Structures are given as structure tokens and as C-alpha cells.
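One protein chain omitted, others in place.
Chain naming follows the written order as A and B, and within any one chain the residues start at number 1.
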Amino acid sequence: MNQPISPSPAPSAPNRDIKTIVNAGLKRRRAAERRFRWYGLIAISLGLAFVVLMFANIIGKGYPAFWQTYIQVPIKFDAAVLDPDGKRDPQTLANADYAALVRTGMRQLFPSVQGRLELRALYGLVSSDAAYELQRRVLQTPALVGAEQDIWLLASATVDTLVKGNIDRTIDETERPIKDNQIEWVDKLQAAGKIEKQFNTVLFTSGDSREPEQAGIRGALMGSFYTLLVTFLLSFPIGVATAVYLEEFAPKNRWTDLIEVNINNLAAVPSIVFGLLGLAVFINFFGLPRSAPLVGGLVLSLMTLPVIIIAGRAALTSVPPSIREAALGMGASKLQMVGHHVLPLAMPGMLTGSIIGMARALGESAPLLMIGMVAFIVDVPKSFMDPSTVLPVQIYLWSDLPERAFVERTSAAIMVLLAFMILMNGLAILLRKRFERRW
Amino acid sequence: MSTTALETKVALDQALNLDTAPRKQSSVEVTDYNNRQTVGKITVDNPKMVCRGVNVYYGEKRAIKNVGLDIGANEVIAFIGPSGCGKSTFLRCLNRMNDTIPICRVTGQIQLDADDIYDKDVDVVQLRARVGMVFQKPNPFPKSIYENVAYGPRIHGMVNNKAELDDLVRESLERAGLIKEVEKRMNEPGTSLSGGQQQRLCIARAIAVNPEVILMDEPCSALDPIATAKIEELIDELRENYTIIIVTHSMQQAARVSQRTAYFHLGDLIEVGDTDQIFTNPRHKLTEDYITGRFG
Partner (left out) sequence: MQSFLLFALILLSAGAYYLGRQRAFAVAGGHIRNLHSLPSFYGSYAALWCGLPALLVFAVWATLQPSVIIDLVVAGLPPELRNLPPDRLNLLVNDLKNLVSGNIVSSTPDPAMLEAANRYQNLRTIGNASLWVVVMSLAIAGIAYAWRAISPTLRARNRVERVVNLFLIASSTVAIFTTLGIVLSVVFESLLFFRQVPITEFLFGLQWSPQTALRADQVGSSGAFGAIPLFAGTLLISGIAMLVAVPIGLMSALFLSEYATPKFRAVAKPALEILAGIPTVVYGFFAALTVAPLIREIGTGLGLHVASESALAAGLVMGIMIIPFVSSLSDDVINAVPQSMRDGSYALGATRSETIKRVLLPAALPGIVGSILLAVSRAIGETMIVVMAAGLSANLTANPLEAVTTVTVQIVTLLTGDQEFDSPKTLAAFALGLMLFVVTLILNIIALHVVRKYREQYE
């Protein structure tokens, strides 16, 4: 190392022609540069195009579902049918034959229709829910008995599809769900202004149903709500506690290393495996009821736990050590230091991570399929133990059904789901921006 | 330090008899600290590079103020000055490395052999093949020693086959004085060398492209004294075939390796001249203050 650098043995004068050498290859190299840049631009454009495409597709398909076709039918609340003994007894009123009233009304709209088959087709224009609608009105206002009113009744799904222009009128009658005579009547009703599209509140107020026009996502929404509540109540405290322990208290030994490796691996396990765990342990071993939000919440909280722990640890690490040392220096115990000083400062970061974790849990469906949330459930759940389903699973169930009206509703349900996710993610980002501190 | 603060400090030193500069006939002609006109002859005969009216802006802030300077062919010229005076910034203008910084804007004229390097027809790739650079912290690629040196020739298409490339690599390593230490381990990663060796590898890498000018941005500041000595020897030999511009914060180093020296102060070129003259008979008060250690 102490020998002088051997001087280069009289090198020949270097070729000064670097300018021409480079010039020769320059055009090719610049072309390659341009191509490469184009590939990158195309790639990112493709990626962004996919985003736009998916959203456009979903919104395009789902937007019409927010409007529902109603038919205005003259209804005579015939006292003879509803309340023969005139006592306005709620029981009698409840059990009356409202369907007959609907049928009479329809016949009044089209008095020329005769014959059983034709009449059946006519009655089919209106949803089977119409009778229940009349029942609800009468039970609410018994004074209606004896009155005559034009009531907007829910149209059947096929009429709705026709009015929205999604049925091909040109194909053969036998290939269509709606018949020529029905089309004729609908056209006449539209001409007379007796067909109207109103905002589809049914989608948000009723549970699942076999009839598309009566199907709603309320049951799924409540199910999601209960499930997410359980998930949050379980995963947030445990996740924060674990993050605090690992970051502040745990000695650096092999045991804690193991826990860390564990958590990192759990974060990457496919969600369906958590479903298997839920099935084997919660349902089979502990005997909890299938498709209860409690079980769904338990499974999802196990899935969300690693996300919250990792986000929590990142938040705790970002709090500078000087704050900890200042607190300890004043005589605070370790727990007091963490609880009074570190945790409040790290809380925004933890909340952000948890909200993002919740948003992911909201969209999860695979593990919930395993624990049975896949049944056809009509009632809206009212507690943690009622059988229920969640919104993504509802979407999955509806996507199998062939009716055009269900395709619409599935897309609309997806829009609602995406809206929630955008809301939650937006909240997380807002939280992060507002409470971000630069140390 | 601002000029008024400087004046105060100097006056204080003198009053307290702390003035330690040798009492000799002062050669300083320009005593006004606010006079930032360049003192000394900026031109040379047969210049390699010619700079006139160069200004560099970082956003709104002007980092280089109206600098004009000639760089002579086959000479070693040192840029000295206190931290933050702009010498590295000016250096990076000469091979347009400032282009990689988005907020940086360069105006003025810089010519390499009568070609304006900021002309819009000039391809910066070609420029950088002619004007090479060695950085403060050695940055060999995470490739083998051979591949590090072969990188430049490969991309510029300087050789036609493997045999020529081998020769070129070998020659570059010889010129950089590194061949004896690495010829048995050309396939080992460049990062496995010591600091001084890595820097010589970077020099070899720069030489392999056959530049005409080599820019060196404080090449020895991250190295130990022995490695520094080796590199200074190397610079002296390289002078035969290349023009070298070296930025250094060590005045002793500038005195050792360069023929001409340019002194920068807060973005202005204060004085330029032969190294001997700058260090023994500075003509500007700021230069004298700097070399006598009053600040910086």
C-alpha cells in the first residue's frame, strides 16, 4: 500500500475522436430513449384507463337502478272487501284481500281486457308488493276505507326494464320476458302519463327479495354495520395494545422477533384461510351460530389485526424519543409516559391505519362466505346474533341472478359500497393531513 | 459572514493584536469588500472552455453571479472558496449536470472548443462524454470492477468487440493507477474496494470514455491522507492528456496540484490567477482573508 502509484507506461495519446464516436450512435440511442419513455407513458395510461373504465362501467350500469317505475292505478278502497262488518278492526283490515283491490284497479285502467290469460298478463304489470303497499296505507290511515284514490303502485321488474329501454322489442315474443300485449298496455299507460319513475327508496329500505323490484340492501347494510362494529371493537383495542407492547415494552429477544415475523406473515395470508379458521374454530368448535355478525366480526377482526398493528407501530415509531425521555425524566412511570404522551401523539396515525383496515374489511367477502353469510336472508338483522349478510356478499349473491333488473341493482349496490369506501378512505386521508406533524 | 461583520472582526483582531498574518508588504489592491469584480486575468491563450456571463438560479435565488472564466487546455485549475460559495454549482454547469435539478436555471455562455454547450442543438449525452466528472463520495456501480469501467465505452459504442473492450478497460485502470491492485480480481464488485481505491475506480471509469475535460468535485474529501496523496499524484499525471478542473476546500491541496486557481465567494468569482500568485500575493482583500484563515 505504500508503493507509489505505478505511472502509466507512456500511454499512447488517447483517441480524441469521442465526439464522432458518440455522434454515430446518438440517433439510435435517442430513439431508444423516446421509445422507452413511451412504454412508460402507455403503461401508466393503461393503468389509469382501467380505473376509469371500471368506474364508468359500474356507474353506467347502476345509475338507472336508483329510479324505479311506478304505475298510477285508480284504487277503490271498497269497504265491502276491506271491512265488511264496519268495525275498523285492525285484524280484519290486516287480513283483507288487497290483491283484489289491485286487480279491480287494473281492470278499470283497461276495461276491454277479457279472458283469464289476458287478465293474468294485465295483473302481472304490477309488482306483487302492490297489495302490501295498500295494506300498509290502510293500516296507517284506516279512514281510507271507502275512499277512492289514484295510487302510485310499484311496477313489476319486467315493466321497469322495458320502460328503461333495456328490452329488445324486435326479437320474437317467445324469447322475451314481456309479451306483446303487455308492451301495448305499457305504451298506452306511458302515453296517458300514468307511468312515472320515482327515486328508488325500496333499494334502501327493504331487505333481500326474489323479486327484483322489491329487493333492497338494507339487510346487507345493517349486517355490514354490525359486523364492522364487532370488528372495530375487537381489533382496535387489541391491535393498539399489541403495537404499544411491541414498540415500547417488549424486550428485544427471540420471542418478540417471533411475534413480529408472525404478524408480518399474517398480514399476507389469503383472506379465505381466515374463513377456514372461522369455520373450524368459531362455528365448529365453539358452536357459534352461522352467519351471525358476531362470527363475521370475529373473523374479520383477526384479518384486520395485523394491519392495525403495523400501522400502529409506524405511528409510534414516528414519535421522537425526546418526548419519551422528557416524560421519564420528570418521574412518570413507563405506562404513564406511554399513555399520557406517546399514545395521544401517535393516535391520529393509528386511527388512520385502522380506518383503512376497516375499509378493507368492509369490502371483504371470501371469509364470510365460509362462515355461512351466504344464505338468502329477507329480514333485516337487529342484533349481533341474527343471521345476516354483508354488502359485498349480497353483491355476490345478486350477481348470479339473470334478470336485467338484478344486474342494475347489483351495480347500484356496488356504487353504494364504493361510496362508503371512498368516504372511509377520504376520512383517513383527511385525518392524516390534519394531524400530520413534522418533527 | 457578511462584509460588515467581517470588517468588525478584522478590526477587533487588530485591536487585540490577534492579527497573525505575516507582516509583509501587502499585495492587496482591492480593499473594498463590496467590490465583487473579478480581479486577475480570466483569459488564457488556447482555452479549452470559455465561460462568459454565467448566472445560475435556484428558483428565485441567484447562486452564481455573472461569472466569466477561461479554462486552459491541459491545465489543472482549482476552484476554492468557503462552503456555499457556489464552486460546486459552477462546476456542475460545465457538464450540464445541473439539468438534473428541476428548479435550477443557467444563463450565459459556456463554450467547449467553440461549441456552446447550452445550445439547443447540443445533445447533453455527447457533452458528458467529452466532459467527465468525479464526485465527492465515490459512487461505483453495484457491478464488478470490470463492468464499472466498461460501462461508458459500452453505452457509447466505443468498441467493436470484447478484445477491444478488455484493452480499453485495462488501459483506463492503468492510467488511473489501479491496475496492479485489481488485475487479479476484475470480477469482484466495485463496492468491495477501499475508499481510495473506489475513487480511483471512478476516475478510471471516467477516463475510459476518453473525455477531454475531467471535472472533480472535492474528490478527496471522503478519503484518508494516504489515498489523497495517491490521487493528487494521479492528477498530476493525468494533466498530460486531459484538462482538469478540481473543486477543493483544502487550500493546501489547491496549492499542490493546480497551476491556476479561481477564488469564489458567495457566488462571485473574486480573483483568478496563477496558483503561486494567489497564495502568496493575493490582490483582493477577500482572497487574502480567506487564504489567511480569517473565515471559511
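The rule is simple: a residue touches a chain if its C-beta (ideal position, glycine included) is under 8 Å from a C-beta of that chain, and two chains touch if they have at least 3 such contacts.
Bear in mind the structure is a predicted one, so any value in this text is a computation, not a measurement.
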In the full complex, which of B:P47, B:G81, B:G152 or B:P219 touches the chain missing from this view? B:G152
For a quick check of understanding: of B:T38, B:N95, B:T228 or B:T275, which residue touches the chain that isn't displayed? B:N95
With the full complex in mind, choose from A:L144, A:A157, A:L302 or A:V342 the residue touching the hidden chain. A:L302
If the hidden chain were put back, which of A:I167, A:A250 or A:A314 would touch it? A:A250
If the missing chain were put back, which residues of chain B would it touch? 95, 97, 100, 102, 124-129, 132-133, 135, 137, 139-143, 151-152, 155-156, 202, 205-206, 209
Hidden partner interface residues of chain A, rising order: 22, 29-30, 32-33, 35-37, 39-44, 46-48, 50-51, 54, 57-58, 61, 237-239, 241-242, 244-246, 249-250, 258-259, 262-266, 268-274, 276-277, 279-281, 284, 286-287, 302, 305-306, 309, 333, 335, 359-360, 362-366, 369-370, 372, 374, 392-393, 395-396, 399, 407, 410-411, 414, 417-418, 421, 425
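The rule we apply is simple: only the chains that are shown with their structure count from here on.
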Just give me the whole-number Å value for how far the CA centre of chain A lies from that of chain B. 62
Across the complex, what residues on chain A touch chain B? 1-2, 4-9, 11, 13-16, 18-19, 21-26, 29-30
Per the touch rule above, chain B residues touching chain A in the complex are 123, 125-126, 129-130, 155-158, 171, 174-175, 177, 179-180, 209-212, 226, 230, 233-234, 237, 241
